[in-house]
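I'd like to ask you about the structure that follows.
Of the protein chains in this complex, one is absent; all others appear in place.
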Amino acid sequence: MVIERTAAELGRLIGSGEVSAEEVTRAHLDRMTEVEPKVHAFLHVATERALEAARAVDARRAAGEQLGPLAGVPIAVKDVITTRGMPTTCASKILEGWVPPYDATVVERLHDAGLVVLGKTNMDEFAMGSSTEYSAYGPTNNPWDLGRIPGGSGGGSAAAVAAYESALGIGTDTGGSIRQPGAVTGTVGAKPTYGGTSRYGLVAFSSSLDTPGPVARTVEDAALLHAVIAGHDPRDSTSIPAPVPDVVGAARLGATGDLTGVRLGLVREFSGEGAEPGVTAAVRDAVEALTKLGAEVVEVSCPHFPYALPAYYLIAPSECSSNLARFDGVRYGLRVGDDGTRSLEEVMSLTREAGFGAEVKRRIILGTYALSAGYYDAYYGQAQKVRTLITRDFTAAFEQADVLVSPTTPFVAFPFGSRTSDPYQMYLADLYTIPSNLYGGPAISVPCGLSEGLPVGFQVMAPTLGDDRMYRVAAALESAIPPLTPPAL
Amino acid sequence: MAAISREEVAHLAHLARLAVTDEELDTFAGQLDVILQAVARIGEVAAADIPPTSHSVPLTNVLREDVMVACLPRDEALAGAPDAQDGRFRVPRILDEEA
Partner (left out) sequence: MSTAYEPVIGLEVHVELGTRTKMFCGCPTLFGAEPNTQVCPVCLGLPGSLPVANRAAIEATIRIGLALNCSIAPWCRFARKNYFYPDMPKNFQISQYDEPLCTDGWLDVPVDGGMVRVGIERVHLEEDTGKTLHIGGATGRIHGATESLVDYNRAGIPLVEIVTKPVPGTGELAPAVARAYVAELRDLVRSLGVSDVRMEQGSLRCDVNTSLNRPGEEWGTRTETKNVNSLRSVERAVRSEMQRQAAVLSSGGKVTQETRHFHEDTGDTTSGRSKETATDYRYFPEPDLVPLAPDPDWVAALKVSLPESPRAHRERLQAAWGLSDVDMQAVVNAGAVGLIEATVAAGAAPAAARKWWLNELAQRANADGIELEAVGVTPGQVAELQQLVDEGTLNDKLARTVLDGVVAAEGSPREVVAARGLAVVSDTGALTAAVDEAIAAHPDVAAKVREGKVAAAGVLVGAVMKTTGGRADAKTVRELVLSRLSQ
């Protein structure tokens, strides 16, 4: 079936003319119609535009043009990324109906490469969360078990790809928002080196951490997409000028199943308790599988990694409290309470109160606190120091190992409502993913097995600009274990 | 001892222009208290002699030339405006003087 093909396969089939891009898009749109009532991955479906884009690819092919490897492949875009003429809500009421007048750089690159944007996917509001339960438009259901979360904040794109509604997805990862949904939905989610993919057009949550990245069903697919969207952007001052590492070549090399000479660093601080036993077991098996492929395992200590989560929950809310200040009902979005009797200050406050969900409000207040005069040094200032310490840990660890490995997340997909009464319990889902965000290094989650019937994700972390390394190891693991297929929907 | 009081939360909500309800004040104060106690442990390692990291990319001097780029047409700039008049964004009366 077309929808079960990988993106790489679809690209080849379309490129050779065996199947039309329009046919591929229609097949995915049909799938969406069939399963969306159960999955609810999409906030906006761009049927007409998608078909137009697909037909355009077919026309180019007919005119003899050489198409790129992903031309005509359908993709879902997380609703935190601006798409010109298509609603972008960040799963918030405060941006309900907002249509951006410009495309994000990563979206422009998708269009240039001929990918077909099917629509915008659900997420935790403003990318804050680990379960997509904080979406203002209702949760997304994990295709593996519709009563469980698909992860967050990018649960929609991961679920869409896991449910074969789309071949690919674009997400954003600030503390694990691509990787953790990947882990709990049995898909591949990668966070490139910070600055490796442009943030222009990515509605900012935590500016020094946000990183757009690929969501796919295979490592090669993720690498192909990574190569399309990555690269320097002069509109983003934090965009890295260095050339994009050869992630596709690395993925294909890894797929040959030979990891001779590759040193895997097992992070001691993430190998003990804290993870569910089923997760620990699956990860251990994965490590074993990798050693059979020739990899060496070495234990490394990253003593400050346990402080990453608390530091993150100071840095990210601080930056977001500032980034979200622009949502005030003046220039776009929701405006509440403007009945002619109220002042602007009141209208702003009522608008933000009505437009933001509880988790967003919590983080704004927390961030405002951490930045206040008198508290800055104790909170934000200290958290930035922890970042330095985490970076030193990574640097030291990468002298002993080529990549670091750990579970992606401590628990498999949990039932709805099981972590929403205690915010900090939800934050724990990001325990293993956060260090890479603070350091700025790339990391990927690749499925490594099941625990009680639910997917487990294996995380590979690499040094900054060493994205190719993680793709190689992830592809090797993928080649060594049977693929995971969710139950029929 | 609570790390953050209800009054403090109310003050912060005002600074952040959030008209929180009384119920939210109570809930948030409790939840933020838990979070703050948890994050306070960074004090264990964040010694005075450690330099802070504000940017993970080691870039400096990223600049653009003083060359014009096309603007947004006005109708697009105002397209999302909840209220516009005479080509400007209209807002209700402002209380505070500019900072």
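Letters A and B name the chains as they come in the text, with residue numbers starting at 1 for each one.
Throughout what follows, a residue touches a chain if its C-beta (ideal position, glycine included) is under 8 Å from a C-beta of that chain, and two chains touch if they have at least 3 such contacts.
No experiment lies behind these values; they were computed from the predicted model shown.
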Just name the one of A:368, A:406 or A:464 that touches the chain not displayed here.
A:368
In the whole complex, of A:51, A:325 or A:378, the residue touching the missing chain would be A:325
Out of A:70, A:91 or A:202, which is the one that touches the chain we can't see?
A:202
Candidates A:35, A:54 or A:104 - the one touching the absent chain:
A:104
May I ask you to list the residues on chain A that touch the chain which is not drawn?
81-82, 88, 90, 95, 98, 100-102, 104, 199-204, 207-208, 234-238, 318-319, 321-322, 325-328, 330-332, 344-345, 348, 368, 371-373, 376, 380
Touching the absent chain: which residues on chain B qualify?
15, 17, 54-55, 57, 59-72, 74, 77-78, 85-99
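Please note the rule applied: only the chains that are shown with their structure count from here on.
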What whole-number Å value describes the gap between the mean CA coordinates of chain A and chain B?
23
Within their complex, chain B touches chain A through residues 4, 8-9, 12-21, 24, 27-28, 31-32, 34-36, 38-47, 50-57, 59, 62, 64, 72, 76-77, 79-83, 89, 91-96
Chain A contacts chain B in the complex at 98-99, 101, 194-195, 208, 234, 237-238, 240-241, 304, 307, 310-311, 313-314, 321, 325, 328-335, 338, 340, 342-350, 352-353, 356, 358, 361-362, 364-366, 368-369, 372, 378-379, 381-389, 391, 422-424, 427, 438-440, 464
